[in-house]
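This is the structure I want to talk about, given as C-alpha cells.
Only a single protein chain was left out; the remaining protein chains are all shown in position.
Chain naming follows the written order as A, B, C and D, and within any one chain the residues start at number 1.
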Amino acid sequence: MKQLQNWGRTWGPLLGIAVIAIALLVVAPAVLSPFRLNNLGKYVCWAIAGVGIGLAWGRGGMLVMGQGVFFGLGGYAMAMHLKLEAAMATGGPDAVPDFMVLYGDGTMPGWWAPFRSGAFTLAAIVMVPAVVAAVLGWAIFKRRVKGAYFAILTQALAVAFATLLVATIKQTGGFNGLNQFTVFFGYNLYDPTNKRMVYTIAATALVVCLVVVWQLYRSRFGELLVATRDAEERVRFLGHDPANVKLVAFVLAAVMVSVGGALFAPITGIISPSDVDATASILLIAGVALGGRALLLGPAVGALAVGFGRTTLSETFPDQWTYFLGLLFIVVVLFFPAGLGSVSSQVVGRLRTLLPTPRRTPIAAGTDALEVAP
Amino acid sequence: MNDDYLEIRGLSVDFDGFKAIDDVDLTLLQGRLHFLIGPNGAGKTTLVDAVTGLVPATGLVRYRNQDLLRTKPHRIVRAGIGRTFQTATVFEGLSVLQNLDIAGGVHRRAWRMGLARRGTPSYVAEALETIGLAGLRDRPAGVLAHGQKQWLEIGMLLVQDARVMLLDEPVAGMSAEEREQTGDLLRRIGRERTIVVIEHDMDFVRSYADVVTVMHAGKVLAEGTVAAIQADPRVQQVYLGRTAEEADHA
Amino acid sequence: MDAFTTPLLAGTATGALLLIAALGLALTFGQMGVINMAHGEFLMAGAYTTYLTQQVVTDTDLSILVALPAAFLVAGALGLVLEVAIIQWMYRRPLDTLLVTVGVSLLLQQLAKDVFGPQGDPVHTPGWLDGHVDVLGYHWPYRQMFTILLAVAALATLGALLKYTSYGRRIRATVQNRDLAETMGVSTRTVDRVTFFVGSGLAGIGGVAVSLISGTNPNRGTTYIISAFLVVVAGGLGQLKGTVIAAFTVGVVTAFFTDWFSSSMAQVLTFALVVVFLQLRPQGLFTLRTRGLA
Amino acid sequence: MLELREVTAGYGRTRVLENVSLTVPEGGAVAVMGHNGAGKTTLLRVAVGLLPVMRGQVLLDGEDVTRLRPSKRVARGLGYVPQGQLSFPQMTTLENLQLVTPDRSAIDGVLDTFPALRDLLPRRAGLLSGGQRQQLAIARTLLTKPRLLILDEPTEGIQPNVVAEIESVITALTARGDLSVLLVEQHVGFALRSTDSYFVLESGRVTSSGAGGPGALDAVRAAMAV
Partner (left out) sequence: GGSKSGEASASASCVDTSGDTIKLGFLNSTSGAMAISEQTVRDSLSLATEQINAAGGILGKKIEPVVEDGASDPAVFAEKIQKLLTGDCVAAVFGGWTSASRKAMLPVVESDNGLLFYPVQYEGLEASKNIYYTGATTNQQIIPAMDFLKSKGVKTLFLAGSDYVFPRTANKIIKQYAAKLGIKIVGEEYVPLDDDDWTTQVAKIVAAKPDFVFNTINGSSNVGFIKAYYEQGLSPKTTPIISVSIAEEEAPAMGKDVTGQFAAWNYFESVKSPANAAFIKAFQDKYGADRPTSDPMEAAYTSLYLYKNLVEKADSFDVDKINGVADGVAFDAPEGKVTIDGENHHIAKTALIGRINSDNQFDVVWSSGKPIEPDPFLKGYAWWDPSAK
C-alpha cells in the first residue's frame, strides 16, 4: 500500500504529462480544424513560457513580470531568421527584409547577418536569453534584490524592451513587428501540412519542458530551490550561495520562455512589441497563477486555459470580454491562491474532515503571523 | 587535531560607531562544551554573526589555517563551521526530512543536485533519531513548535557534519526534560567537535559547561569554570544578580 | 541656454506628477505592502472627475478647485471599495495583490470605456493656468508650476500626517507586523482602510493634474503607473524622503534624455538607469537594514 | 476574568487543542505548562483572538468575545506578550513604546523596570539583541495597562537578573489585585512562584491542574515526565 503510494507520487506526474502529450499530439490534430489547431499552437507557446514562469515563480519565488523580454528574444531571433529566409526566397542570398527598404535606406544592420543561418538562429534562441538572464540575474540576485522589488524591476524591463523595439523601426520593424514569413527552415509556411509540423514541434517542446521540470522538481536541486524561495538567507548557512541557486532556475526559465517565443513567431505569423510588453507579460503570468504556479502541470494547463479563454470569450463577447478577463484574475487569486489545479485537493480535504474551515486559513505555515522577527 | 580549534584574535564589530564587539580574544578547543554567557546586548550573537560572516568585522578568526573574516558565508559553512539562530529558522515549506537532506547536500557534487533523492540517506535517518523527530519526518517544518524547530536546526548541523557548532540559545523554550536531553546530546556529539553554546539558563550552564566565557559590553569579562564564574562579583553584578545563590538550590 | 532650462523645469513638473502618483503608492505599497496595479486607474478616475466637474461647474476658473477635493474623494472611495472587497483578504500575500489588482485595473478601464466612451473627453484649462512665463527662453507654463505646487502640498500634508500624528506609527506598525500591531491595540482594519483611502485619494489628485496635460482617456492610468512604481522602488520602501528625490530625479533625467535623444529612448534609458542604480543600492535610496535573516 | 470553554482549535485541518477549558479568575495568576508542541502558544493565540476557534467559546469578564478582534480585546484590558521576541523592527525602541501611548511619563515608568532600554531608545528595534527585544516586548505590553496579562515564555532569552526583576514586577502587580495573569513558562520554578494555579497541557489536552506555589513543583514535574 505504502509502496503503491510512493510509486504514485513518483510516476503519477509522468502520467499527467503523458495525458497532455496524447491530447496535444494525437487527439488535437485529429479533431481540430487547421485554424483551431494553429490557435492551439499559440496557446502551447504560451504554455511553454508558462512552464518556465512556474519554475522561476512557483518554485523559485521570483515573480518575473518581464518574461516578455525573453519571449521576445526568442521570438525576434526566430522572426529575424524567417524574415531573412523570406527575403532570400524571393530576392536571392543578399536580399534584405522588406521593411528595411520601406522604412530605412535598404541596408541591413550587421547584427542581422548571422541570422541567415538556421543553426545560428537555433543557438541564439537558447544562448541569447541564457546570457541575458545570467547577466541580469547575476547582477540582481547577488545584490539580493527580491520580492516586490524584483517584480517591479523586471516589469520596467519589459516596458523598456518594448519601447526600445518600437523606437528602432529600421532595425526591428518597430511597432509593426516582424511578419510575412513564408518559409520555415526551408518549408513553405503557407502549406497546411507544414503549419501542422510547426504545431507538432511546439507541442513536443512543451512535453519536453514538462519532463525537464518534472525531473528538476523531484531532484535535490528542486528541494533546494524551494528552500531558497522560503528562506533565502538561511540557505547561505547550509553552504550554498542562494544567488547561484536562483540564477540556475532563472536562466533555465528564460530559455524555456524564449523557446515559447521562438515557436510563437512561425505559428502566429508575427511577433511585435505588443506580444512582449508589460501587458503581454502579465497575461503570461495570469495563466500560471490560474493553473497553480507551484504545481508541475498547473502553469502549462493554466496558460492553455487562459489562451483558450481569451479566444473564446473575445469571440463570444467581443465588446465585453475584458470584464471576464478582469474577473478571472480577481476570482482566481482571491479564492484559489494556489491555482485551480489545487481545487481538487481542497475539495477532497474538505470532505475528509467535514469541518468548517476557519475564515482565515493560513496559506502556508509561516506566512501566518507572529512568525518571523528579524 | 592540532588544527582543530577556532582562534579569535582582536575581533571587533563596529555599527556606525557603536562597538558591539570590542577587541575580543578567544580560543575554542575541540572536545569541550564551551558556553558563552553575558547580559542582553553583550555581543554574544554578534560574535557568532561575525565568525559566520553575517556581519563585517575586523581582527582575525582562524580555523584550520583559513581566515574566516575573508570568507563568504556559504564558504565558511563548507569549511565546517555551522550555526543555529536565536530565532529558529528552518524551511517552513519543506518536510523535516527534506530540511535535513538539504543540509546534508553541502558536500555533494553539483551535478548530483539534478538527481532525485532515493530513500532516506543513513546520516539523515541517524540525525532524525538523534533529535527525536523521526515521527515527524514528513511534516512540513513550518508547523513544528518552537522547540522542535530548534532541534531540527541542531539536526541540520549534524548532517552537515559541522566540525564547529555555534548554537545561539538552543534550549530556550524547552522544558526541563527536553533541556536535559539536548544537553546530553551536545555532550555526546561534542567529543569530536568544537561546540559553543550561548545560553542564559544558569541551571543548564551549570550542568553541562566545561568552560564559560562571560561577555559584557562587547568585551570578555571573565573566563573559567562555572564555579569560578559564579563566584566572580563582577559577573554577579552585571549578569546574575542576587538571585544567583538562591537559584543554586532550586 | 534653454537647452538646459527646458528639461530642468519641464522635468521638475513631470517629477512632481510622478511624485503625486508615487506618494499614494508609497502609502499603499511602501507602507502597507500592497502592490496596487489599479492605482493608475484611480488616477484616471481623478481625471474623469475633473471632466465631470466641468460639466457641472461650468465656470472653468472655479471648476478645477472644486475638482481637486472631488477627485480625492472619488478615487479615495474607489480605493476603499477595493480594500474592503478584495485587498483585506490578501495582506499576507503581497505578490498576489499585484495579480488581483491587474484584474481590477482591466475592469476599471473597460468600465470607463463603456461609461464615457473610448474617445477621451476634454478638460479645459482654467484661465488663470493658461499662460506661461519666459524663463531663459523656456516658456514655462503656469500649469507646470501648479503641478509642482500640488505635489509639494500633497507631500507636506502626508508628511505631517505620518510624522506628527500617531496614525503614522500605526500604519508602520501594521505593515511590519500585522498581528503584533493588533495585539498592541491597533485596529488594523481601520488603519488599512484609512491608508488605502488616503493613498488612492492622492492618485485622484494626480488625475486632476494629468487631465490638465491631456484630458481624459480610459487608458491614461497605465502611462504613469510603471514609472510611479519605479520611483517608489528606487526611493526605498517606507521612506518619503527617498520617494521625493527619486521622483524628481526620474522626472528631470527623463526630460534631459528626451531633449538629447527622443521620448522613446528616454524611457528606455531612464528605466535602464534605475536598474543600474538598484545594483548600487539594492534596497533603494534609503535603506533600513535589520539584523539576521529577514 | 478570562474563561475558555471547551475550546477546539488548530491550523487548517489539524486540530491542536481539543476541548480545552480553563479559567483565569479576577486577580488570579495561572500558569500553563507543557512540552514542546503541546499547544501552549496555540492556546494563548485563541485567548487573544489571533486564531479563530473551531468550537467552543472565549469569555472575557463573563462576556462572549469569541468573535472579537484582538485589538477590541486589548481595549477591554487584555495584554499579550507573544513568544519569539517580537517587535516592529523598522521603528525605534521609543516608537515601539509610543505606539501604545505617547504619554512620556508612562513610558518613563516602564523604563524604570527595564533600565537597559533607556540607552536603546533611538535604536531601531530590528537591531536590538534578542533579549533586548524581549524586554522591549514586555515593556510595550505593560504600557497598555492590562488588567489581564497573557505572557508566552516571557523570560526566554533574558538575562537572569532581569528575569528576577520581571518576576518581582508581576508579583507586585498581582499582589495589588488589579492584575490577572495567564503565563506560559518553561521555567517551572519561576512559573510556580509567580502564579497561584497551574495547568499542564499534553498534546492539546489538559492532563493535570492544581494550586500553584513552590509546593506544586514535584506534582508538575511528575505530570510532565512522560
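Everything below uses one rule, namely that a contact is a pair of C-beta atoms (placed from the backbone, for glycine too) under 8 Å apart; a residue touches a chain by one contact, two chains touch by 3 or more.
All values reported here derive from a predicted model rather than from experimental measurement.
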{"item": "Neighbouring shown chains of the undisplayed chain, as defined at the top", "value": "A, C"}
{"item": "Residue, one of C:Gly120, C:Gly204 or C:Gly242, that touches the chain absent here", "value": "C:Gly120"}
{"item": "Among C:Gly46, C:Gly215 or C:Gly242, residue touching the chain not depicted", "value": "C:Gly215"}
{"item": "Absent-chain contact - pick from A:Gly137, A:Gly174, A:Gly239 or A:Pro337", "value": "A:Gly174"}
{"item": "Contact partner of the left-out chain, one of C:Gln110, C:Thr188 or C:Thr270", "value": "C:Gln110"}
{"item": "Residues in subunit A touching the chain absent from view", "value": "33-36, 38-39, 42, 101-103, 105-106, 163, 166-167, 169, 174-177, 179-182, 186-188, 190-194, 196-197, 268-272, 274-275, 311, 314-315, 318-319, 321-322"}
{"item": "Residues of subunit C (touch criterion as defined above) contacting the omitted chain", "value": "2, 6-7, 10, 13-14, 110, 113, 117-125, 130-132, 137-139, 141-144, 212-215, 217-220, 222-223, 255, 258-259, 262-264, 267"}
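Keep in mind that, in the parts below, only the chains that are shown with their structure count from here on.
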{"item": "Chains touching both subunit A and subunit D, listed by label", "value": "B, C"}
{"item": "Which of B-D and A-C has more C-beta pairs touching across its chains", "value": "A-C"}
{"item": "Cα-centroid distance, subunit A relative to subunit C, in whole angstrom", "value": "31"}
{"item": "Rounded Å distance, subunit B centre to subunit C centre (Cα mean)", "value": "48"}
{"item": "Inter-centroid spacing, subunit D versus subunit C (mean Cα positions, whole Å)", "value": "43"}
{"item": "Shared interface positions of subunit D, touching two or more other chains", "value": "11, 50, 82-87, 89, 126-127"}
{"item": "Subunit C: positions in contact with at least two other chains", "value": "177, 179-180, 290-294"}
{"item": "Complex contacts: residues of subunit D adjacent to subunit B", "value": "11, 14, 33-38, 41, 83-85, 116, 120, 127-132, 134-135, 153, 156-165, 186-189, 221, 224-225"}
{"item": "Complex contacts: residues of subunit C adjacent to subunit D", "value": "166, 169-170, 172-173, 176-177, 179-189, 238, 288-291, 294"}
{"item": "Subunit A residues touching subunit B - in the complex, by the definition given at the top", "value": "10, 215-216, 218-221, 223-224, 226-227, 229-231, 234-241, 364-366, 372-373"}
